[in-house]
Each structure stands twice: as C-alpha cells, then as structure tokens.
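Removed from the display is one protein chain of the complex; every other protein chain stays in position.
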Amino acid sequence: MPVYSTNMRLKFPIVALVLEVITIILFGVFAVYDDGKSHGHDGHDGQSNETHAEKAMDLYPMFQDVHVMIFIGFGFLMTFLKRYGFSSVGINLLLAAFGLQWGLLMQGIWHLKDGKIKVNIFKIINADFSTATVLISFGAVLGKTSPVQLLIMTILEITIFSVNEHLVANILGANDVGASMIIHAFGAYFGLAVARVLYRPGLRNGHENDGSVYHSDMFAMIGTVFLWMFWPSFNSAIAESDNDQLTAVINTYLSLAACVLSAYAISSLVEHKGKLDMVHIQNATLAGGVAVGTCADMSIGPVGAMVIGFVAGIISTLGFKYLSPILASKLGIQDTCGVHNLHGMPGILGGLAGIVAVALGKKKGEATMQAAALGSSLGFALVGGALTGLIMKLPIWGQPPDQNCFDDSVYWEVPEEEEENEESLAHADHSKNKTEA
Amino acid sequence: MPVYSTNMRLKFPIVALVLEVITIILFGVFAVYDDGKSHGHDGHDGQSNETHAEKAMDLYPMFQDVHVMIFIGFGFLMTFLKRYGFSSVGINLLLAAFGLQWGLLMQGIWHLKDGKIKVNIFKIINADFSTATVLISFGAVLGKTSPVQLLIMTILEITIFSVNEHLVANILGANDVGASMIIHAFGAYFGLAVARVLYRPGLRNGHENDGSVYHSDMFAMIGTVFLWMFWPSFNSAIAESDNDQLTAVINTYLSLAACVLSAYAISSLVEHKGKLDMVHIQNATLAGGVAVGTCADMSIGPVGAMVIGFVAGIISTLGFKYLSPILASKLGIQDTCGVHNLHGMPGILGGLAGIVAVALGKKKGEATMQAAALGSSLGFALVGGALTGLIMKLPIWGQPPDQNCFDDSVYWEVPEEEEENEESLAHADHSKNKTEA
Partner (left out) sequence: MPVYSTNMRLKFPIVALVLEVITIILFGVFAVYDDGKSHGHDGHDGQSNETHAEKAMDLYPMFQDVHVMIFIGFGFLMTFLKRYGFSSVGINLLLAAFGLQWGLLMQGIWHLKDGKIKVNIFKIINADFSTATVLISFGAVLGKTSPVQLLIMTILEITIFSVNEHLVANILGANDVGASMIIHAFGAYFGLAVARVLYRPGLRNGHENDGSVYHSDMFAMIGTVFLWMFWPSFNSAIAESDNDQLTAVINTYLSLAACVLSAYAISSLVEHKGKLDMVHIQNATLAGGVAVGTCADMSIGPVGAMVIGFVAGIISTLGFKYLSPILASKLGIQDTCGVHNLHGMPGILGGLAGIVAVALGKKKGEATMQAAALGSSLGFALVGGALTGLIMKLPIWGQPPDQNCFDDSVYWEVPEEEEENEESLAHADHSKNKTEA
C-alpha cells in the first residue's frame, strides 16, 4: 500500500514538467528584460514598492544575500531532522526554483507595462521573497508531505500571497518593508492551516524519526547563521532610499543581536539543569529579524529595534517550550519546525509594532491601514491555507503513510550506510574499513 | 610498494615550495597594482574583455561571489565521496590557490602594459575563472591522483587555457561571457582526456569507497547550492556594461530555475520507483548555468534562457544515468564526478546556443567565429589533456594504487574513528562515550 501510494515515477515527473512548460510559455508571452526606462524617480505611479535604484545593478549584492537566505538559509535550517536532510535542502531547492518563476509572474501581472513584465533586480528580489512564504509553510508540514503535494502548495500559496501583497502594499498602502505580516505571519499561518487539515492522529505520540542527531543539528546551524547574518538585507532590500536602507540594516542588525541574548537566556531558564536547547537556538535567535520587519525602515531608534528583538526572542522560545505541544495535542496542529514560534507570533508582533510605530509617527502612514494589512494577511493565510490543505489532502498526490514520515528514503535513493552498519555489527571481525595499512 | 610510491614527504613539499618561489619571483618581475589609468572607456585596444567598471571596487561584490563558487562551490560539491572529503575540499583549496597565481601570470602576459601586469579586480576575477578549468578537470580524476600530479595538471591546464582563451576572445573575437566553451567544455574534455590516459582497469567493477554516505551527500549539497546561487555572478561578472550584466543575471537566474525542474523530473522518471537521485540533484541542477553561459549577455529573452536551462537539465540527468556508464565501460573514461554531464555536454550546448543566437543577431558577432571558438576549445582541451595525462602518468608522482583510491588516508592524517568504532564493537560494555552523567 505505501509502495503504491508514494511511488512518484510518473506523477511527479509529469506534474513538474507540465508546470515548467506552462511557466516557460507564460514567460514567453509576458516577460522581457527591463530596459531601464520605466522605473526610477519619475516612475512613481502610486506603487509604494518601486525600487530606488538608479543603476541597473545597484541592488544586486542585496539580491544575492536574499538568495542565500532562501536557498541555504531555509534549506539548511530544516536539515535538523536525522533522516530528512536530502528532502529539506533538496525539496527546498525544488520549491524555491519553481516558486521564484511563479512569483515573478504572479507579482508581475499587477505591474504590467505595455502588457509586459519587465524583469529587473528589484523584481527578482521580490520573486525570491514570494518563495519565502512557501518555505515557511513547508516547515510546518515538513516530513509529512510528498513533493507533488508541495508543488501544488507552491502554486496556490504564491498566487494567494500575490493577491494579499498587492492589497496590502498598493491598495491599503501599508508599510511592511521587511514583510513581518505579508511573508512571515502569512507563511506561518498558511502552513499551520495546511497542517491542521492534514492532521495525522497516528503521529500524536511522536515518531522515532522526528528528531535530530548531532550532525544534523550542525547542518541546521548553517541555515540558522546564514539567515541571521543576511536578515538585514532581507529587511532593507526594497526600502525606498539609501537612508531607509541604512535604517533597516541597523534596526535589523540590533534587533537580531538583542534577540540572541534573550533567546539563549530563556532557553537555559526553561530547560533541564539550565542547559541550552538547539531547537531554540536554531530558531528563536531569528525571531528578532521577523519581528522588526514591518518597522525596519521606521525611525523607531536603535533602542526601539532592540526592545522588539528582545521581546521576540522571549516569545519565540516560550512558544517552542510551552505553546507548540499544546497546539499539537489540543488543536491538532503538528508544526514540524515550529514555524508558529519563529514566523507566526513574531510576525504578528512585527505587525503590531508597525501599527504602534505608525500611530506614533515613526513613518508616514495610517495605523488603521497597518491593522487592516495584518488582518488581511492572517485572513488570506488561514482561509487560503485551509483550502490548499483540502486540495493537498486528495489521496492521489503520494502522501507518505505515517510510518514513513520524516524519512528521505520514501522519495530519495539513500546510501545504504545503515544496512552496512548492521552488517558490520554482525561481522565486526571482517570489517571492511581497514584500508589504512 | 604503495607505501613507497604514495609517500609525499619530500616530493610534495619540494614541488609546492619550488613552484611558489618561482611564482613569487615572476610576480616580482611582472606584477604591479593597477593605478587605474589604463582602463575604462577610453582604454579600448581591441580587447573585448576589458572591464566596464568605472571605479576600482565596482566589481568587488561579484568577485566575492565567484570566489565563493571556486572555493566553497567546487570544493564542497566534490565532498560527496564517503572517505574523500578532506581531499575534495582541501586539494581544491590547494589547486585553486596556486592556480589563481599562475592564471594571473598566464592571462596577464597577453595584456602587458609597460611590461607589467596591472592587477585589479577584473584581473583577479579572471584569475579565479582560470582555476575553474582545473577544478572541473579535478572532478574527472577525483580520488585517483596524487597532489603532485594535480599541481602539474594545474600548471599545464591553466597555461593551455590561457592560450585558447586569448585565441577565442581576442583573435577570433567570439562571445563567451559565461565561458560555456572556454571554461566548462574546455575543463571537462581536458579532464576526460587526462582520465582516459590514466585509465585504471582495476576499477572497472567499481570500488567500495567510490560512493557516498548520508552526511557526505549533505556536505556536497553545500557546494551545489552555493554554485547554484552565485552562478548569475559567474556569468555576468565580466560583461561589458551594466545592462549586459543585468541581462546575464536574469538569463542565468531563469535558466537555472527551469533546469531544476527538468533535472528533478527526469531524475524521478529514470530511477527505481520514481525516487530522486542525489547525484542528479547535486549536479544536473547546475547544468542550466553552464549551458546559458555563452548566451548569457545576449538578448535571447527570458524564455530563451529558460528553454536552454530546461534542455540542459534533461541532457545532464540522462547523461549521468545512461552515458557515463557507457563512457566508463566502452571508452575507458572513468569520470568520478560526471563532469561530462555537468560541464561537458552542457558546455557544448552552450556553445551551440551561442552560434545560433549570434546567427539570429541576438548579439554582435559572427556565427563562424563562435563555431571556431567551440572547436578550438574542444581541440585544445582534448590534445592538451592527453599530453598532460601522459606527463601525469610518469610513475614518479605518487599516484595511489587502485585499492587506495578514493581514500583520504593515503595523503592525509585521518582521525581514527573507524578503529574506535571497531573497538567499541568488541567492547560495547566498556563504552568510552558515557560522559553525560
């Protein structure tokens, strides 16, 4: 039965090839290079998120930082599971590679010029951003979904994201430069809604593969640290001016630094004998980047940024320790990576901080619109995620059975070291490893 | 006998020190800092590859991206072998560190000003590029050659590369901004020619160490993803103008994204039960970067780039599955990393695409010269590689015997964990690891 249902031999290649061919056709119809004539200082047409870059390549270094966050950061952050590293970094690459193409189309159709999407660095940064929503949601369902299910989630989530983003940025005119609301809160609650629909009673008591080993935790730290380092680029890449970018960099840099201290302190406080817990360190140290996102380009002062980061580190760590088990047992939300604690609550905190900051005049805008943006992001996420979950639940997408969750070998050829080890246990005296003379 | 032949105690230090001392002397004679007076818009003297940078440091962020590809990208991509990670990343560092010095000299002698090589960011990018040829060839002979052999290959290959590069760029005036022909195809076929000359019948039936373990595949993914992310910098770094750079970035970004989808789809299609194969994911996802190289700065349109990437992903994956075994069994070409599939065929595809694109007027140039450039690159590679292989085959360079192939412990001090494990198997009850109270 599992063999039948998880065999991807035709399903996955067909879905992937058809999606890519359709995407290429759409690019043929819509996508052209930006000739540089339609943007810049005289190009404002009511959009708040047009780039300030004067030269074509000005934003390129920031794009590359964001690119590293998407592919190394998110990819390796999820490699903490002992037997799911291939999927974490490999499916992350698949979803992001498809998602950035789809995102370029979905975001581009709101800003057509002469019927075309004019591709430039600003637009590919935003395309990378759009994939972040999917990668966050991926964290909530990590280990429990098939590549086909996840490709479907990618299309639907990025489409819905683009609608909400357009509403928030262009209709409501709300500020969200670092995307606490439209990416982090959205991605988290979308993923949690999907996870709720895909609830697996059979995993109520845990799963032997749902945990880390020493080296898988080390790989995950590669993801954590790259996300942590480049977050200032994430929060400042699309800010409107050099000075706004500088503000966003400094706010994010300091928020993250303060967040590390509070995350470490609370981790030690709540754990057995005051020990630090890798789950907290890998995740809660990043909550300061999420929570300062909406306010990043606002004049909240270095101290304002640090307070936000400090609080985010506390909330996130406490969430991992106390809230996640409750969500799983009482609400049936099995959140593999704890995205609620890293992206969900800190994202809401960021949205709330943005409302307060705008109300206090730290940036032009209306507090009401900020609140509407937060509400819209949560609403689209929960409803969109639930509907997407229902589609993903159809029994034809190769979802793994409970006993094969969190296991690469369902969808990947995995080197047979386990078997070798077993063999060597049986025949320790005939060890193959004596190659050194 | 193996102990004698692979002992590097005097051979390697003498070769390395003598090479470095000679190199330093040559730098003393030829190398000076660029004072900024000889390049820029008025400095054109028939060279198509002089930098467009107006300020000394404009290209520095792109240089750093390329630098990461050379040292992390190539280095970790080759760590997939279970017992050859030290050599992969360590010898990669050695060869690239020597190669960039040698490349700076070999490339510089074609462009002397007042008898001097004026070192600037543009030149060190090209020096890094020259090492890429060696690192590609290294992939073909990985695990079967000694550090001394590889240093010899580095000198010879970069010297020959520089002649061909000068011919292609300055004499023929061909376009190859992302170096599909002069780096990727050249490096691959050079390496394959070396591998053919060094053919080892004893490895016809494989080798127990010629494979991966779970974590070595994870380390390799670090290399894959960094190469994938920074490839747009590789293909655009030496483009002539900001707009050409933008075009090259967008083409490469989209080609790679499309390539991921086709590589994953074909991997699943050809493997047992539709499972994904890490070898394909680690390598074929990058073929789009190789194949779009020659055309990267041409107006092929986003859709043109995506078609190239899509096709490259298919060709590369099929090559790993069906062609590599044939090359090994029928032609005696044992290509450890499958560079023919990642750099060889996609490089030729890139060269062919360039001929077509120039013929269609996507960039100024002559299709005949593009074809001559491809032919020249392949010719220099095959002849140069064969001659280099003959020199490397001399029995004095410490080449490892068959049974010690793919094994770090021939040339490296390796921690004795295997032995410890064996011991702990024998005395499980006296485990040393009970340090946690």
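Every chain is named by a letter (A and B) in the order it is written, and numbering of its residues begins at 1.
The definition used in the following text is that a contact is a pair of C-beta atoms (placed from the backbone, for glycine too) under 8 Å apart; a residue touches a chain by one contact, two chains touch by 3 or more.
Predicted model only: the values in this text are computed from it and were never measured.
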**Prompt:** Which residue among B:129, B:219 or B:234 touches the omitted chain?
**Reply:** B:219
**Item:** Absent-chain contact - pick from A:10, A:29, A:109 or A:303
**Value:** A:303
**Message:** If I consider the whole complex, including the chain that's not displayed, which of A:238, A:260, A:318 or A:374 touches that chain?
**Reply:** A:260
**Prompt:** Given the contact definition stated above, which residue among A:269, A:331 or A:360 touches the chain not shown here?
**Reply:** A:269
**Asked** What is the set of subunit A residues that contact the non-displayed chain in the whole complex?
**Response** 2-3, 61-62, 65, 82-83, 208-209, 211-215, 217-218, 221-222, 225-226, 228-230, 233, 242-243, 245-247, 249-250, 253-254, 256-258, 260-262, 264-266, 268-269, 271-278, 281, 285, 299, 301-303, 306-307, 310, 403-404, 407, 409, 414, 418, 422, 425-426
**Fill in**
Interface residues of subunit B toward the undisplayed chain are 3, 7-14, 16-17, 19-20, 23-24, 27-28, 31-34, 36, 55-57, 60-61, 64, 67-68, 71-72, 75-76, 79, 83, 85-86, 89-90, 93-94, 97-98, 100-101, 119-121, 124, 147, 215, 219, 222, 411-415, 417, 424-425, 428, 431-437
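We take it that only the chains that are shown with their structure count from here on.
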**Asked** Which angle of rotation, from 0 to 180°, maps the CA atoms of subunit A onto the equivalent atoms of subunit B, to the nearest 5?
**Response** 120
**Message:** Between subunit A and subunit B, what distance separates the C-alpha centroids? Give it in angstrom.
**Reply:** 32
